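One protein chain is absent from this view; the other protein chains keep their places.
Labels run A and B following the written order; every chain starts at residue 1.
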Amino acid sequence: MFKYTIKRVLLMVPTLFGAACLVFFLLRMIPGDVCELRMAGEGGYVDEDAIKTCQHDLGMDRPKFVQFVDFITGFAVFDLGESMWTGKAITHELGLRFQLSLQIAIMATLVAVIIAIPLGTISAIRQDTWLDYAVRTFSIAGIAIPSFWLGIMIILGLLISTQAWFGEPWMPPIEYVSPLEDPISNMVQLIWPAVATGYRYSAVATRMTRSALLEVLREDYVRTARAKGLLERIIINRHALKNSMLPVITVIGIEFAFLMGGLVVTEQVFNLNGVGKLFVESVQNHDYTMTQALVMLVATVFVITNFVVDLFYAWLDPRIRYS
Amino acid sequence: MTAADVTSVSEIDELRSQKTFIEKSADMFRKQPLGAVGFFVVLAMIIMAIFANYLAPYDPTLNDFAAMLIAPGADYWLGTDQFGRDIMSRLIYGARTALFVGFAASFVGATCGLVLGVMSAYFGGTFDLIFQRIMDVFMSFPLIIMALAIVSIFGPSTQNVIIAITIPFIPRCARVVRSNALAIREIPYVDAARALGFGHARIILRHMAPNVMAPFLIMLTSFVGQAILTEASLSYLGLGVQEPTPAWGLMLQGGAEEYIESEPWIAIFPGVAISLAVFGFNLFGDSVRDVLDPRLRTQ
Partner (left out) sequence: MKPSIKLAIAMGAGAAFTLGAVATASAAPKRGGMLNIVVGSKIPSYDGHRETTFGMIHPIRPFYSLLIRVNPDNPQSTSDFVCDICSNFTKSSDGKTYVFKIRENVKFHDGTPLTSQDVKATWHKLIFPPKGIASSRKAFYGMVESVEATGKYEVTFKLKYATGGFIPALATPFNFIYSKKDLDTHGYKWHMKNINGTGAFTFVQHQPGAFVEGKRYANYHLKGEDGKNKPYLDGYKAISAPKMAIRLQAIRGDRAQIEFRAFPPKARDDLKKALGDKITVQESDWNCVMGFSSNQKLKKFQDVRTRQALTLGLDRWGGSKYLSKIAIVKTVGGTVFPNHSLAAKKEELLKLKGYNPDMAANQAEAKKLLAAAGMAGASVELLNRAVDQPYKVVGTWMLGQWKKLGLKTTQIVLPTGPWYAKFRKKKDQETMIDFNCQGVVNPLIDASKWLSNDIASNNYANYQDRQLDKWYDQMNRTGDEAEAYSIMRKYEKRIVDEKAHYAVSFWWYKINPYRSYVKGWNIAPSHYLNQSLDQVWLDK
């Protein structure tokens, strides 16, 4: 187990290095640069001197190799440097945004679990009945609706219905308040995107709960339990559900990692100042340092989550070989 | 063919998979009413896409400012958009774009994943180790960056949008295929084929790949819906298929933001089209999964 753990940790290094290479060179292949955008981006007068000065200040005129070494060594000692767009420390820029994305990811995961486990269970127990079909239709609808469309509809729906009922249109706050500062305002803002996202992600988890449970219900020990005359409910709750949770946890874990960096569209729709929005903005701004830092952050979260899920798996299921 | 017996092994193999496939298809409609619904939605889309020229009442790209923002009615069944273009014609032609993007991305993505996944399992060892790391890199890499880079570097043509959508599919399919192929690799006939001196390519393509068809097909069907949806999301971020090409995501992007309230038909119909298509493909894909491999664990 110990050797396995060490090996897995070491294997993260090439993955992260690969991601670093990829992002570094991919970004520089995109035509355009941050200084051009800042100095000429609004279609007015363009001062070539100002563009050159800006490029020099940001070290963009140095050889690519030097920039790359700079980036890698910086990342290795957890020095993310400064954003090319704002000139401020990346850690400073990231702080609150990361907190928001983390909170949304947790909330959305909770919503997904709350929806998925009961529905998946019902769907499995009542396999191939109308109840099963209804549940599956409901959960697939969650993936089928484009999230930005749903988001716009939710906000517009709130505005129109509150005006119709209370006379004044109401919408969730558009600025983030930390839950420690004002938990109610925080909840009122984040509950909508969390539900919208959680519903989407519940589809996968529902499906997984259903198929895992179906599989377990065919196992011998469940048959034995039934033969002993145990109540169906106890069989499901005590034996089957517990044992079918393993793949569900895997899926939820991986989805959680995606949520951390993948809420790009939802954050735009609800104007959440999270990692996803920052991602879009920094790519659009050609803010190399910021984008690199974000990609590395997302990649790190991804490999660590995978690692934790694997460890968890190994720990729960002794049949897995650590090869 | 000199090695008659081995050829027959693969022939039997093919026969078996063909037979079961037909059987399973028939089963599906009996046992899977949801799948049948999905299948017919997909079929309707395909018909719309193929016969768009005959079905569409108007030119989908013709601006006609005299007919801008007309509500659904006798002349324009689903109304017109801000440029006076007929929404129904654009939806019908849009099915073409959607299917093209959906099928191309999922087929190329899943096939590359299949070949790479089987190769990885077959060769094993260092190749597998390195290959897995490369796949990890792509899995951990955010789609948006990839899409933006590709679209920005090569220009936002439909074909580049497809490439952008395809890339993330490859590692996801490769992973699943690899884990299935690992099991197959242990089966004696692969060793037998190798002992007979067959080339790697032949063993991979003729002997191993057909045996991981189940996960491959499952991934393939689930990718189509995702590809259509991803194209819509890219459109929302301004990176999708571009005007004046009729494409659902594009119709929704411009329309949803500005006209959802006063001219809701502009935003609602493309949204419904996307949802319905993705819904159909998912229902169909789910049933394929249920029939082919109810135990398959990975998504």
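Everything below uses one rule, namely that contacts are C-beta pairs under 8 Å (C-beta built on N, C-alpha and C of every residue); 3 or more make two chains touch, one makes a residue touch a chain.
Everything numeric here is computed off the predicted structure, so don't read it as measured data.
> For the chain omitted from this view, which of the shown chains does it touch?
Among the chains that are shown, those touched by the missing chain are A, B.
> In the whole complex, not just what's shown, which of A:Leu11, A:Leu102 or A:Leu156 touches the removed chain?
Reading the full complex, the residue touching the unseen chain is A:Leu156.
> Touching the left-out chain: which of A:Met12, A:Leu26 or A:Met39?
The single option touching the absent chain is A:Met39.
> Out of B:Ile70, B:Ala121 or B:Val151, which is the one that touches the chain we can't see?
B:Val151
> One chain isn't shown here. Among A:Lys7, A:Lys64 or A:Lys88, which residue touches it?
In the full complex, the listed residue that touches the missing chain is A:Lys88.
> Name every residue on subunit A in touch with the hidden partner chain.
Residues in contact with the chain left out: 30-33, 36-51, 53-54, 56-57, 85-88, 92-93, 95-97, 152, 155-156, 158-160, 163, 168-171, 173-176, 268-271, 273, 277-278, 281, 284-286.
> What subunit B residues would touch the chain not displayed?
Residues 62-63, 65, 68-69, 82-83, 148, 151-153, 155-156, 238-239, 242-244, 254, 256-259, 261-263 of subunit B touch the chain absent from view.
What we mean here is this: only the chains that are shown with their structure count from here on.
> Taking the complex as given, what residues does subunit B use to touch subunit A?
Spelled out, the residues of subunit B in touch with subunit A are 31, 33-34, 133-134, 136-137, 139-146, 148-149, 152-153, 225, 229, 232-233, 236-237, 249, 252, 256-257, 260-261, 267, 271, 274-276, 278-279, 282-283, 286, 294-297, 299.
> Can you tell me which positions in subunit A touch subunit B when the two form their complex?
11, 14-15, 18-19, 22-23, 26-27, 29-32, 128, 133, 136-137, 140-141, 143-149, 152-153, 156, 204, 207-208, 211-212, 214-215, 247, 251, 261-262, 264-265, 268, 276, 279-280, 283-284, 291, 294-295, 298-299, 302-303, 306
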